[in-house]
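The block that comes next holds chain A.
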Amino acid sequence: MKALQIERAIARFAAARVASSWRAGAGGRFLRVEDIDPPDLPGQGWVRLYPRLAGICGSDLATVDARSSRWFEPIVSFPFVPGHEVVADTGDGRRVVIEPVLGCAARGVVPPCPACAQGRSRHCENLSAGEVSPGLQTGFCRDTGGGWSVAMAAHESQLHEVTMPDEAAVLVEPMACAVHAALAGPANGELAVVIGAGTLGLGTLAALKSYRPELSTIAVAKHPHQKRWAGELGARAVVEPGELRRAVRRATGGWVLDNGQLSGGCALVYDCVGSAASLADALAVTAPGGTVVLAGMPSPTQVDLTPLWQREVRLAGSYTYGPEPAMGGRHSFDLAAEMIAEHRLARFVSAKYPLERAAEAISHAAEAGRRGAIKVVFDLRGEKRRQMEGK
Partner candidate 1 sequence: MFTDRFGHFPLRAPDWPSSVPRPPKRPDLGVHYETEWARKYPVRLARALYTEGITRPFVAAVARPKVRGLDRFENVDGPVIFAANHSSHLDTPVLLAALPDRWRHRLVTLAAADYFFDTKLKAVYFSFALNAIPLERNKVSRRSVDLAQQLAADGWNLLIFPEGGRSPDGWGQEHTAGAAWLAARTGSPLVPVHIDGTGRLWPRGAKRIYTGETSVTFGSPIAAGLGRDELQAQLEKAISVLADEARTDWWQARQRAANATTPSLLGPKASAWRRAWQLGASPKDRARRRSPAGHKSWPPKPFGR
Partner candidate 2 sequence: MPRPGFVLEVERSTPPVLMWHGEGYRLERLPAERSRVIYAPEPLAPLADPDAAIQKALAEPVGDSAPLPELLRAGMRLTIAFDDLSLPLPPMRRPDNRQRVIEAVLDLAAQAGVDDVVLIAALGLHRRMTDAELRHALGDRVFDAFAPSGRLLQHDAEDPDGLTYIGRTDHGEDVEVNRRVAESDLLVYVNINLVAMDGGHKSTATGLMSYRSVRHHHNVRTLQHSRSLMDRHNSELHTSAWRIGRLLNEHVKVFQIETTLNNDAFPPQMSFLQKREWEWDLRDRATYLASSQGLSLLSPTSRRSIFHSIKAPHQMTSVQAGEVEAVHSRTIANLHRQQLVDVEGQTDIVVFGLPHIGPYNVNSIMNPLLVMCMGLGYWFNLYVGKPLLRPGGVIILSHPTPWAFHPVHHPSYIDFFEEVLSVTTDPLEIEKTYEERFANDEWYRHLYRTSYAYHGVHPFYMWYWGAHALEYAGSTIIVGGDRKAVRRMGFKPATTLADALEMAEDQVGHDPSITYMRCPPVMLANVH
C-alpha cells in the first residue's frame, strides 16, 4: 500500500534540518511515497481503517523538518507513518474519526494506570509499554500506521463515529485540542488574549466564543485571512504581533513599561504558537497572578522566566483532549463536533493534496499563513483499497 513513512535515518534528518532552516516545510522533499505492508493488527480490539482525509498538523511539520524536541525520542517508535488527524472508513462501513492518544486501553495494559482509569488517557504513564510499540499517539508509532497512508490500524476505544462531511470531520481532532485548551484557563475573568491564528488559534477563539461566551478576546494574527477569520470568530480586537502589548494596555489600562512589558495586563493568555517570541509576548501581557495556557507545541526555546516568578504567573500546558470537567464531563470530541457545526469551520480546510504531492502539501502547510491557508490535508478517497484482511 502507499504510505509516507518516516525512518530513523540520520542523513535524512540532517538534510531536512538544513533545508528547513532555509525554508519551512522543506523537509517534505525528503519524503517519498513508498509501498509498504499495511500494519498488522497489534491485538484484541484493533480494527483496520482506511483513511479518507488526513490533516497536516504543526507537530507533523516539526517531525518532517526534523525540529521536534528530543523529549519525544523514548515515546515514538521508528519507522512510523505520520497522520493523526484522520477521518476514515472502517471495514464494516462506519465512518469514524480517531482519538489518536495510545493509552492503556489501546495498549492492552491491565489494569490501566490511574490516569487512564479516570479517562485521562492523555496523561497515560504507559506510553512505551504494553503490546504496542512506544508511541504517544497514532501517527508516531511503528505498529499502528498513520493517516498519511491508504490503510492503518486503530483500537476500538479510539474511534468516534461521525455523520458530518469529511472536511468537517478531519477537523474534529485539532478542534478538540482547541476546546481543551480554551477550557484549560481558569473560569473567572473578562478578557482573554489568543496569540496565533492558525488552526489552533482560530479554534481556540471559536471554542471561547462557544463555551466561554463571557470572555471578550483580543486575537493576534499576522495575515489578512487570519484577521478576517478572527474577526468572524468574535475577537473584539484583532492586532498584529507588534501591536499586542499596546492593544492589551488599551483594554486593561495601566502602563507600558520601558522594555515593553505591561504594568498590569490580561489575566488569561493563550499561546497557540509556542515560539520563544510568542511566549515572551504572552508573559509580557499577562497580569500578575494570571495564567498563560501553552496550547501550541513549543520547540526547544529560550525564554526569560523572571516574569513567571516575579508576577506569580502560572504557565499551564494544554495537550490533546478528554472528558472536560468544566463542561460537565462531556468529551472534547463531542464539544468540538458541535462547535465545528456551529461556526461552519469546515471552511478551514483550504487545500487537499494526494499523497504523491506530499512535498507540495507539506510546504503549503508550513507556509499556510503566508499563502492564505489554514488547514492543509491529504485526500485519500481516490486511492485504491486492496482487500488486505487476508495478508
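A word on the picks: all candidates are chains of the complex that A comes from, given by their letters.
Quick note on the criterion: a contact is a pair of C-beta atoms (placed from the backbone, for glycine too) under 8 Å apart; a residue touches a chain by one contact, two chains touch by 3 or more; residues count from 1.
None of the values given here were measured: they were computed from a predicted structure.
**Student:** Which numbered candidate, 1 or 2, lies in contact with chain A within the complex?
**Tutor:** Result for chain A: touching candidate is 2.
**Student:** For the complex, which residues does chain A have touching candidate 2?
**Tutor:** Against candidate 2, the touching part of chain A is residues 237, 239, 243, 246-247, 249-250, 253-256.
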